[in-house]
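A single protein chain has been removed from this complex, and every other one stays in its place.
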Amino acid sequence: MGLEVGTLKVTMDEIAADLARDFAGDLEDVRIQEPDTIVARLAREKLKDVARRLKAHEDLAYETLNFVAAVDLGAQLESVYHVYSWRTNTWIELHVPVPRAKAEVDTVTDVWPAADWHEREAWDMMGIRYLGHPDLRRILLKDDFVGHPLRKDYVDLAENHPHV
Amino acid sequence: MSDFFLTAEAEPDEAVKLALRRIDEAQAAGQGSDVEGLRLNEVVVNMGPQHPSTHGVLRLVVTLDGELIKDVIPVVGYLHRCKEKLAEKRTYFQYIPILDRTEYVAGMNCEWAYVMTVEKLTGIRPTRRAEFIRVIVGELSRIASHLVAVGTFTADLAPLGTAMAFYTFRDRELILDLLEEVSGGRMMYNYLRFGGVRYDLPSGWVEQCRDVMKRMPKLIDEYASLVDDNAIFLQRTVGKGVISQQDVVDYGITGPNARASGVELDLRRTRPYSVYPELDFEVCTAQHGDVFDRYRVRMDEMRQSVRIIEQCLDMLPRGPVQSGSLRAPYVVTPPPGSCYVGQENPRGEYGTYIVSDGSRYPYRLKYRDPCFCNLQLFPKLLRGNKIADAVSISGSMDLVLGGIDR
Partner (left out) sequence: MDVFLEILRLVVCVIVAYAVVFVAALVNIVFERRFLAFMQDRHGPNRVGPHGIFQSIADAFKMIGKEDFRPAFADRGMFILAPIMVMIGAVAVQLTMPYTKGFTPGDLNVGLIYIVAVTSFTTMAILVGGWASRNKYSLVGALRSAAQMISYEIPMLLAILVIAMVVGSWSLNDVVDAQADYKWIGFYMPFTFLLYAIAAISELNRGPFDLPESESELVSGYGTEYSGMRFGMFFLNEYAGMTIMSMVAVTLFFGGWHGPFEDALVIGGVAIVPFIWFMVKTYILVFALVWVRLSLPRLQVDQLMGFAWKILIPLGLLNIALTAAVILWVPHWRWGLLVVGWVSFAAFVGLFDPILKRRLRRQRERLPVVSS
């Protein structure tokens, strides 16, 4: 009945091989992080297309987005997607580099609805603009907050503390 | 002056503006609540952040048509304490107590998730006795958390109508006493360490714990007897707020909320950690995914946790509770890299994603909080229900704002 976990028994090597075959040219640096996660890098132009294909993949079917994490790597920002495959009971971690100057990347809310709030949080904290997001407002900070505090170059501004 | 006095010109904030905009859009599209040319105005109501049953500071901007909920916009962030920013200026070790304060109802489990991530990054392995102690305190914490969840949920249905909340909070103290004896804190434990736990179990604690576990099933039966067979309770809960399995997949719902929809998703089984593979317990599921099922799953899980703890007490090996030297490593420097480890929190998958740059401080720390993900589904669940259901559904989802807002 319904949804079951881990119906497809495959090893991590097989998954990595599958991914390397089906996503050749899209996913770079595919490596296995023990015990059950695949880590891969991805150009931001290809994100949406690859996300769709990952979700629709007949064996792996990465259907559930766990979280989106935004990381400031100094030279560039990075948007990290952690996605779960129910069928194989494994995870994939997609690292999408985002240039600092023009921090924009396509939204994946239409592929994985769960991305909605996580992308809002990443925008709020790291200032990555997700293009096509239905409602990209600040989520944890107040509406009139200035700046994106988790960037390493963030300087605390006086106007963010009007009552101090 | 204008900070303290409400004026007629006071501008609504973004969320309210969005709600008003959506009403206008619906009217323009001809989906408004016009009845035969009579224009009925929807009312936008702010439920929260100060509201008796939003369990903290959740704010729901609710568009009402009479008693009916047309639209909901959850607004979070009122309890934001910059936990992720704090990680930049604290060493891995100093950051442990912060975890207790994220999802404060089950602090032990949150610490555990963080400690596991750092252990995986650094390659430290906890001792076997420490693993068992972690399972015991984690499951105790789970029972305590579920007691709060079930108690507040029934209290939402009628604050004085059922005494259950008082009973559950009374019995939760039994468990908090146990945890206090082990760690020194009722809710803020700061107990787990990389490679072990802070203190060994005090003498006589095992017997005391066994004693409480012997009483627990009877107490759980007592709560069940208060409400399970009550016609009004059933009327309020059966068939309300159904989470479908598609929702579970789309929105990343985890924990009892997902299991109530018949999904056997329990990280203790599907991504086994610690000594769970050696333990005998069932993953509790229900079939309909409604409010009543979520309540039932929590009740069943408490019974399973009692089973787990009793097994652990029987199997508890002798030995040190800290690997390596006797003292916990104050300074850990994981190699550069990133790692995420999920852990089965009472509310679902809780975990921390840590990026390390090889220094003593986490370079970036990001929480994956179950309530944050579950709350996303809220507008979909509430639409078309009554106001009273908003309260019972949010109660059954068991939200903890400390975790959502961080």
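Letters A and B mark the chains as written, and numbering starts fresh at 1 in each.
To be clear about the criterion, a contact is a pair of C-beta atoms (placed from the backbone, for glycine too) under 8 Å apart; a residue touches a chain by one contact, two chains touch by 3 or more.
Source: prediction; values computed, not measured.
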item	value
Per the touch definition above, residue among B:212, B:308, B:365 or B:390 touching the missing chain	B:390
Options B:25, B:67, B:177 or B:278, residue touching the unrepresented chain	B:67
Candidate in contact with the missing chain, chosen from B:91, B:190 or B:244	B:244
Subunit B residues that touch the omitted chain in the full complex	5-6, 8, 43, 45, 51-53, 64, 67, 154-163, 166-167, 170, 227, 229-236, 238-239, 242-246, 248-249, 261-262, 287-290, 292, 386-391
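Methods note: only the chains that are shown with their structure count from here on.
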item	value
Chain centre separation (subunit A, subunit B; CA means) in Å	23
Subunit B-facing residues of subunit A, complex	1-6, 33, 36-37, 63-67, 69-72, 80, 82, 84, 86, 89, 91, 93, 112-114, 116-117, 125, 135, 137-143, 149-150
Subunit A contact footprint on subunit B (complex, rising order)	13-15, 18, 76-77, 80, 82, 84-85, 245, 248-252, 262-265, 270-271, 338-340, 342, 349, 353, 355, 363-364, 366, 368, 372-373, 375-376, 405-406
